[in-house]
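Structure record follows, encoded as structure tokens.
With one protein chain withheld, the remaining protein chains of the complex are depicted in position.
Labels run A, B and C following the written order; every chain starts at residue 1.
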Amino acid sequence: MGHRRLVATLVFLGVLALVGGSVAARPLEEGTSAPCACSVSANDVPDDGGGAISVSWDLATTDASPSVTRFEILRYATGEEPVSIGEVLSTNTDFQDVNADGGTIYQYIVRTHTRDGFIDSVPSDAALATAQWFAHGRAPSLIALILVCGSIIFFIIRAKGGAELFIRKIPGLDAVDDAVGRATEMGRPVLYVPGIETVSEVGTLAALTILGHVAKKVAQHGTPLLVPTADPIVMTTAQEIVKQAYAEVGQSDRFDPSSVFYLTYDQFGYTAGVDGIMVRERPEAVFLLGYFAAESLILAETAHEIGAIQISGTKETSQLPFFVAACDYTLIGEEIFAASSYLSHEPIMLGSLKGQDLIKIGIVYLIVTLVIAGSIGYAISPDGTSTLSRAVEAAALWLTGS
Amino acid sequence: MDSMGMIIGTWLAGFLTLAILSFLYKDNPFYKLAEHLYVGVSAGYWLIYVAFFDIKPMLIDTFMSETGFEKWIILIPGALGLIMLSRWFPKIAWLSRWPIAFTVGIGAGLGITANLQGYVLPQVQATILPLTGFTVADLSNLILIIGVVTTLMYFYFSKPHKGLLGGGAKIGIVFIMVSFGASFGYTLMARISLLIGRLYFLFHDLLRILD
Amino acid sequence: MKRSVPLIITFLTGFFLVVAFFVPHEPFGELEQRLLVWFAIVSGFTMLLGIDNLIRSHARRIARTNTGWGHSIVLLMGLVVTVVVGVIGFSRLGSPFHIHSPFMFVYTHVIVPLQGTMFALLAFFIASASYRAFRARNTVATLLLISALIVMLGRIPIGAAISDFFPAAQEWIMDVPQLAAKRGIQIGAALGAVSMSLRIILGIERSYLS
Partner (left out) sequence: MENSPRKGFWEAMNSLDRRIIFLILLVCVAVPLLLNVGAPIPPTPPVQLAYDAVESLEAGDVMMVSIDFDATSAPELMPMLHSALRHAFSKDVRVVMLGHIAIGLPLGHMALEEIAAEYDKEYGVDYVDLGYRPGYIAVMIAMGRDISDIFASDYQGTPLAELPVMTGVRSYNDIELLFGFEHGAVIDYWVRYTQARFGQRMTFGTTAVMAPDAYPYLQAGQIEGLVGGLKGAAEYENLIGHLGLGTRGMPAQQWAHLLVIGFIVLGNLGYFFTRRKG
């Protein structure tokens, strides 16, 4: 280990000597017409937790700049000697000092190294690294957050107050009860696959909410239920949810803890296991809800091969095409989140759904208004210089804080 | 040239490849063997993975190398992790809700800001495409805007899909289906690539009939 | 205690993560980083629960000589051998993931082919799914079918040989209608996720605590 480091150090020094000539570097004579860094400015990095100052500079003569080999950045606090804190390539004209002490006022010197030697810039103005209490670049996100959360909370409160809220039919969900019913008639199990992610993925939580509903139906009818999981926390949570569901319909004694079990965290190991369960246990209804990746089609096709009804749903747009093609019913994207509201018909859930809808329609209006306004602007002056076009452009850019 | 281990490994890999492929014909003892081996080996693999890429560097190494505040604060997640194991003791199993609650809280907290800043805002911004004239690009932009808007209308849940909303939602489902068809067609290439990869292994590494 | 403590934990974790996003000042700025590390550690421990469940259920099958108990032996053997070679790799070479570790032998010659072949099954299933599922049942299904056909033709050299239309149309479909719908679905899903996250933080959605 030791000699490897030694070699690396030697290589490093060698390269430095070759590239920068730093070993033999000496100051250039006054009046030498080498290009150098000038107008060095040092500023606190905005919107950060402190401790960082950004240093930037210009090149005095650009036509001769290729002879610059690198820039070295030196820093000093008032009354102290300048120390080198880093260097950048000749193509860069800025540097971020991320080790600034919050209470110290610094000045920076940029040392321009050329093949012949080096030349120091005039020191920058004094700079102090400060921490901010608000990341200004994220103001649009904050406004969006307030609007979205405000709208959702507003409608939740209204719903709690007894306002009547409508929810449209979601075809896949109506099929849930039918599927459980058919499995009961045939005396075959229901297989519930809650995806391959853990509970910090909201799609998984949506799947677990729907599992609660399915488990209740299953408990009422005495249909066997199988829930293979790929994540131990999902397993733990699913066990509790299913147990609770059996208890709620007064069938606690029929709950079999081993019906919710762990296979493996490995994506395709899990898939191989679930496929095996499908061909051997022959479930009549297969639920594929939650987060899915490539295994979606393997599971859906195997479920089809054994003749089961398949109800699928995910917010992963890359997998939705396969579910839509291969399954009987598919919950598309947001529908899986709407599912918990739909199944429970709880006012709180319906209220939050209404809140989301308001934001969606807001986005639609925003897009349409700005597009129309911008287009009118272009109609006024086709080169896009009209105040209207510019305002629309500025508004659009503002959204991402740029 | 090849070591004995390489040869055994390649034949083992070849056998397992064929055992899984045999599932396409029907469920059989070879597939069952490969399936159970896979579940067992991969569970062991992830256990080792988590121990050496997660618990060791993040918890144990941090505790050993840090000093002061950083050294002791890292015991909080360590304790939460241990509490998770309370599931083994039915009397205190309810304690496991604490770490689960923490995990869920992380997902929820991150989900809010990352979805808004990282997806909704830039994607809305990218849809604000004023028409600059009557070119093909403008027509495409117009179709793009209509597609986004009508797809959003399809996901409007709290009103019946009638009238303007119903019309929009109907157009939206057209876009959604075209999109699914396109993804399906595009993805075919990925799936075939994987088969090419496996066949290349069989022909090149195992049978050596391909250079 | 059994319900309120978890609700408080979820609230505080979620709330402070959101605050940390907007407030770079200490102590918030570094909080996100710290909590993510904590999250990884807590998740790591849960792996033991899964392994325990797996071992118990298969040990039970072997003890009762249920159908397929022989396979349960294979499963447990695979698990034990993998963990043992992992530990050997660690003690001998400092890391189970060292290129000469016996653990990497298991990875390269057992896990990779199994994983790769399971994945490759998709090629076959996509063929059978397209044969049985892509039927022009109605207008919408027909559109799905046509866009799939155009994109498939546009992706292969022969499509370009037949007509420049196919590669151009493929790009256009991907760039315009495909993108538009994906964006719409994802904006909706993102809002759904935000709303779900908000309900979780506020303790309204608590199915995970049942």
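Everything that follows uses one rule, which is that a contact is a pair of C-beta atoms (placed from the backbone, for glycine too) under 8 Å apart; a residue touches a chain by one contact, two chains touch by 3 or more.
This structure is a prediction, so every number in the text was calculated from the model and none was measured.
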For the chain not depicted, the shown chains it touches:
A, B, C
Chain not shown: contacting residue from C:7, C:47, C:79 or C:123:
C:123
Selected residue (touches chain absent from view) among A:41, A:67 or A:96
A:96
What subunit A residues would touch the chain not displayed?
1, 4-5, 8-9, 11-12, 15-16, 52, 70, 86-89, 91-92, 94, 96, 98, 268, 293-294, 305, 317-318, 400, 402
Tell me which stretches of subunit B touch the chain missing from the display.
24-25, 49, 53-54, 57-58, 110, 114, 117-119, 122-123, 125-126, 179, 182-183, 186-190, 192-197, 199-200, 203, 209-210
Sites on subunit C contacted by the missing partner chain, in the whole complex:
32-33, 36-37, 39-40, 97, 99, 104, 107, 112, 115-116, 119, 123-124, 126-128, 130-132, 134-137, 145, 148-149, 152-153, 155-158, 160, 167, 171, 174-175, 178-179, 182-183, 186
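Definition applied: only the chains that are shown with their structure count from here on.
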How far is the middle of subunit A from the middle of subunit B, if each middle is the mean of its Cα atoms, in Å?
13
Can you work out the whole-Å distance between the CA centroids of subunit B and subunit C?
3
What is the distance in Å between the mean C-alpha positions of subunit A and subunit C?
14
Among subunit C residues, those touching two or more other chains are 18, 21, 39, 43, 46-51, 54, 68, 111, 114, 118-119, 121-122, 126, 130, 144, 182, 185-188, 191, 193-194, 196-198, 200, 208-209
Residue numbers of subunit B (touch at least two other chains):
20, 23, 32, 34-36, 38-39, 41-43, 45-46, 84, 87, 100, 103-104, 106-108, 110-113, 116-117, 120, 124, 127, 145, 148-149, 152, 155, 176-177, 179-181, 183-184, 187
Help me check something: in the complex, which residues belonging to subunit C touch subunit A?
18, 21-26, 28-30, 39, 43, 46-51, 53-54, 57, 60, 68, 111, 114-115, 118-119, 121-122, 125-126, 128-130, 132-134, 144, 182, 185-189, 191-200, 202, 204-205, 207-210
Residues on subunit A engaged by subunit C in the complex (per definition of touch)
47-50, 131-135, 138, 141-142, 145, 148-149, 152-153, 156, 198-200, 202-203, 205-206, 208-209, 212, 229, 231-233, 235-237, 240-241, 244, 258, 261-269, 271-272, 280, 294, 297-298, 300-301, 304, 315, 317, 320, 322, 324-326, 332-334, 336-338, 340, 348, 352-353, 355-356, 359-360, 363
Please name which positions on subunit B make contact with subunit A in the complex.
20, 23, 27, 31-32, 34-36, 38-39, 41-43, 45-46, 84, 87, 96, 100, 103-104, 106-108, 110-113, 116-117, 120-122, 124-125, 127-133, 145, 148-149, 152-153, 155-161, 176-177, 179-181, 183-184, 187
